[in-house]
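Yeah, one chain of the complex is gone here, protein chain that is, but the others are all in their spots.
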Amino acid sequence: MKKNIEPCYYGDYLQLDKILGAQKLQSEKYSDAAHEEMLFIIVHQVYELWFKQILHELNATIDTFNQEVVKDQQLTQVVYRLQRVITIQRLMNDQIAVMETMTPQQFLSFRDYLVPASGFQSIQFKRLEISLGLKREFRVDFDKQSFYSRLTDDDRALLEGLEKKPSLFDLVDKWLSRMPLLKTDDFDFWEYYKKATAEMLTDDHDTISTNDTLSTADKRQELKDWQSTKENFDALFDHEKFEKLRKEDKFRLSHEALLSALFIKQYSEEPVFNLPFQLITALTEIDEQLTIWRYRHAMMVQRMLGTKIGTGGSSGHHYLKRTTESNRIFLDFFNMATFLLPKSALPELPNAIKRKLGFYLNSIS
Amino acid sequence: MKKNIEPCYYGDYLQLDKILGAQKLQSEKYSDAAHEEMLFIIVHQVYELWFKQILHELNATIDTFNQEVVKDQQLTQVVYRLQRVITIQRLMNDQIAVMETMTPQQFLSFRDYLVPASGFQSIQFKRLEISLGLKREFRVDFDKQSFYSRLTDDDRALLEGLEKKPSLFDLVDKWLSRMPLLKTDDFDFWEYYKKATAEMLTDDHDTISTNDTLSTADKRQELKDWQSTKENFDALFDHEKFEKLRKEDKFRLSHEALLSALFIKQYSEEPVFNLPFQLITALTEIDEQLTIWRYRHAMMVQRMLGTKIGTGGSSGHHYLKRTTESNRIFLDFFNMATFLLPKSALPELPNAIKRKLGFYLNSIS
Amino acid sequence: MKKNIEPCYYGDYLQLDKILGAQKLQSEKYSDAAHEEMLFIIVHQVYELWFKQILHELNATIDTFNQEVVKDQQLTQVVYRLQRVITIQRLMNDQIAVMETMTPQQFLSFRDYLVPASGFQSIQFKRLEISLGLKREFRVDFDKQSFYSRLTDDDRALLEGLEKKPSLFDLVDKWLSRMPLLKTDDFDFWEYYKKATAEMLTDDHDTISTNDTLSTADKRQELKDWQSTKENFDALFDHEKFEKLRKEDKFRLSHEALLSALFIKQYSEEPVFNLPFQLITALTEIDEQLTIWRYRHAMMVQRMLGTKIGTGGSSGHHYLKRTTESNRIFLDFFNMATFLLPKSALPELPNAIKRKLGFYLNSIS
Partner (left out) sequence: MKKNIEPCYYGDYLQLDKILGAQKLQSEKYSDAAHEEMLFIIVHQVYELWFKQILHELNATIDTFNQEVVKDQQLTQVVYRLQRVITIQRLMNDQIAVMETMTPQQFLSFRDYLVPASGFQSIQFKRLEISLGLKREFRVDFDKQSFYSRLTDDDRALLEGLEKKPSLFDLVDKWLSRMPLLKTDDFDFWEYYKKATAEMLTDDHDTISTNDTLSTADKRQELKDWQSTKENFDALFDHEKFEKLRKEDKFRLSHEALLSALFIKQYSEEPVFNLPFQLITALTEIDEQLTIWRYRHAMMVQRMLGTKIGTGGSSGHHYLKRTTESNRIFLDFFNMATFLLPKSALPELPNAIKRKLGFYLNSIS
């Protein structure tokens, strides 16, 4: 053993007295112990431990992006940490199967003793959402409400403080915006891109128009969708139009950030874009996993309670349904596929630029 | 080797010449091979193989229930087969991660060559939905349309034929309806149940009324929900009311079937109810897994195409969103938790009845 | 809210102050905080929470079997509880992926501060093994040693006390042994079975003998294996032979229990055998999942440390390798496939027996 290092014991190190001594059944207070209440408690405690770990990673990531310059070595770190978050999220999604080993009837045997506790009171989950960038104005109504009424004053103050700090969304937006690449090059990528996408849109219009399998009504709808897609494209090249659509919440990223992200996605195999591309992909995946979690959670609650009210005194299943539709954060990364061109339609980058996107070592060889 | 058994070889047995010779890239016809098209083809072929297996199990199950008497031994078999379906569905849901290793840009390199192919043309998937019991009138609009326009005449005829046959839903409903238990007993379970649920509903009403964390608007909504739950309860004891709600699609199961299912769920640990309970649970789970599949599929499509149109010439993501909300089949089993009583609120069954629900062996000992 | 029920709050109920306040990094004591130590702690705490839940289910199951009569309704419960254990085990196996997001180098940044803590000191895991039925004499050497030297006196006493109580293995063995079915029937199942298996063994012998793809050495080995299989078969019908093989640890179940289990597996679709069959299957699966856990754990340790010593001051990877091979408990259920006959080779049960294995309800109709 290294000098000066005190011996460390498994149970002490993990503070198992606290961890394993924190399960007190409510049912025991009022009647016979409900066997499944232990599962209910432990499943939720495990979720909270994972939330703590996710916040540990998110906070470190926010600290990194909250600097003037993000070093390349730190970007590696950030990507690994976000991929760890995803691995944990996948596990959390699978964990729903454990909760579902409890039958609705078993749940009923202790439900009444939990009133008015509710998962909406998980401060860590709210911190997670806010840290990622879920703005209060984007929350579904029910969820907004819960901020004010269901929390203690301290908890509310903590969350409101957090809402004022820059979120990961904000910081990534800024970081993307200041990517210098697009502004300094005289190679006019965007001119080329404009032409290529115009062509693609015309093709899509043709495909819809000549699609005989669509009813007249459906065709009309599809053409309307196409029109809206076209407007989004036009906004890419017109700052004012973009800002207008952004106000309508059709975009959330700033104009510069969106263009940077688009360029990165188009040329993701260039060395300098590799980690940024992995970053964007990871944030998209985190959002997707969070959405799947809400959705599966909603199904589980319905299965457990039907249309009965939950312990929080409201039928959570309505809310959960709605939250799965809206509480998305990095929606722009999700929708970015709209604007992508296939490799074959992209211009070959001039050597001067390719060099700039490469490693030092190769540039001098 | 047993006499008269011809030797069997691995590759021949699995017909690997067919299986491994069925991947022809469209991209090769028109330009360079798109590396990821192989993945796209194989992922879909694997899905179709699993669909075939699921249909194999569903059809056998339908055959079993399509008899006048379902033997106890067959019920064991049915439950195992449905649990196998669930195991496959879980795998199919995880398989989406494989498809998501393809980036949107990689997909674009062959998307144009696939027009107008579309997953909506998977006959096996439609057969699966119809066999389970998805009625045309319950399908979301877009999906209804696709029946008429996107299929070949033969395929449409096949599906329309299938729609006329009894589905698993229909057969399970009938099987539940003819369970004799409730009608012959003079022990009045339902009278007791009526009283107990009335109490539970009053408690819930109190919980909502005294919940200070709800806004006035939310409280009004919750009380409205409560009212609707109460009406559903009332309908349990009133055939006419039930039929009225059933016409409004608030129930799909017949009155008798619903009551049988409810009784089974309340006393699932009684030997004779054990397999029926597992059956109901399995059907609920199949529905849930199918819904998760549609939902994850919808997210994947959005990630791959944004708001671009799909190869079928329509922006599938709209449809997929809607289908996740509605194309449920065994919704009543899902909502059944509404009507459940906790064990402690249930009457102890009289010995005469307990005996009837038990094994022969124990009844004589 | 129900009268007399005090309000319950999410964070208090889950004792989140304890749970989320139990992560103290050792690295912070001696140098800079190692970012990944948080993951290391939380991953282990989650495992311990799941162990607590598994023990909760196992202990309840042991209590059930520790009665003179196990009611049918309780058997339902037992099966559900063991299936829950399996669901948790699957999740625990997948959780290894979370630990593997930590690179070996990251682990090294705090490894030295953990000496001599070791996973071998997890009392809950040892309790789990002992409760299932892992006997000290079956433990691999290294593991035996750890009982005496690595634990505190209290912990050792606790485990030694537990070793003296009947394990789940012991109780299930007893419960299987007293199944009355085989002794009272005059239908001679075992006579029939003897003939059928003799035939099957002869066929297998032929298959090996005529297998030209085997080398002489391999054929010799296969025939030796066949011989040993044959001896096991012979022991089924000869109590003395059986006891002899049992002393050599070729069987662990008692003779009666093994025969009961075999009968159950052969006729698992008969109502009265349905739950016993699910019980046997669940115990096999629990053992398999535990073995997979040890194996994946061993791979992870090797990946993290190579051949370096672990924090416990010994190269755990050797031990873990060996433990995956031996620390199995319900090995007999695993090997039982050896003795199974295909359905077609089984005698049709006489109606009198079939009735005995059925429900009361059907027996009178």
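Order as written gives the chain letters A, B and C; numbering starts at 1 within each chain.
Following the convention adopted for this analysis, contacts are C-beta pairs under 8 Å (C-beta built on N, C-alpha and C of every residue); 3 or more make two chains touch, one makes a residue touch a chain.
Please read these numbers as outputs of a predicted model, since none were measured by experiment.
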| item | value |
| --- | --- |
| Hidden-chain contact residue, picked from the options B:98, B:157, B:198 or B:352 | B:98 |
| Option touching the unshown chain, where C:45, C:76, C:291 or C:327 are the choices | C:291 |
| Positions on chain B contacted by the hidden chain, ascending | 1-2, 4-5, 7-11, 13-16, 18-24, 26, 30, 35, 38-39, 41-42, 44-46, 48-50, 52-53, 56, 60, 80, 83-84, 87-88, 90-91, 94-95, 97-98, 101, 112-119, 121-124, 311 |
| Positions on chain C where the hidden chain makes contact | 31, 103-105, 108-109, 111-112, 115-116, 142, 145-146, 149-150, 203-204, 207-208, 211-215, 218, 222, 225-226, 228-229, 232, 265-266, 268, 284, 288, 291-292, 295-296, 299, 302-309, 312-315, 318, 334-344 |
| For chain A, residues in touch with the removed chain | 1-2, 72-73, 76-77, 203, 206-207, 210, 268-272, 274-275, 355-363 |
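FYI, only the chains that are shown with their structure count from here on.
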| item | value |
| --- | --- |
| Innermost chain, taking as reference the mean of every protein Cα atom displayed | B |
| Per Cα centroids, the chain farthest from chain C | A |
| Interface sides of chain B and chain C: same vs different residues, half threshold | same |
| Centre-of-Cα separation between chain B and chain A, whole angstrom | 29 |
| Whole-Å separation of chain centres (CA-atom averages), chain A against chain C | 39 |
| Whole-Å gap between the CA centroids of chain B and chain C | 33 |
| Touching two or more other chains - residue numbers and ranges from chain B | 203, 207, 268 |
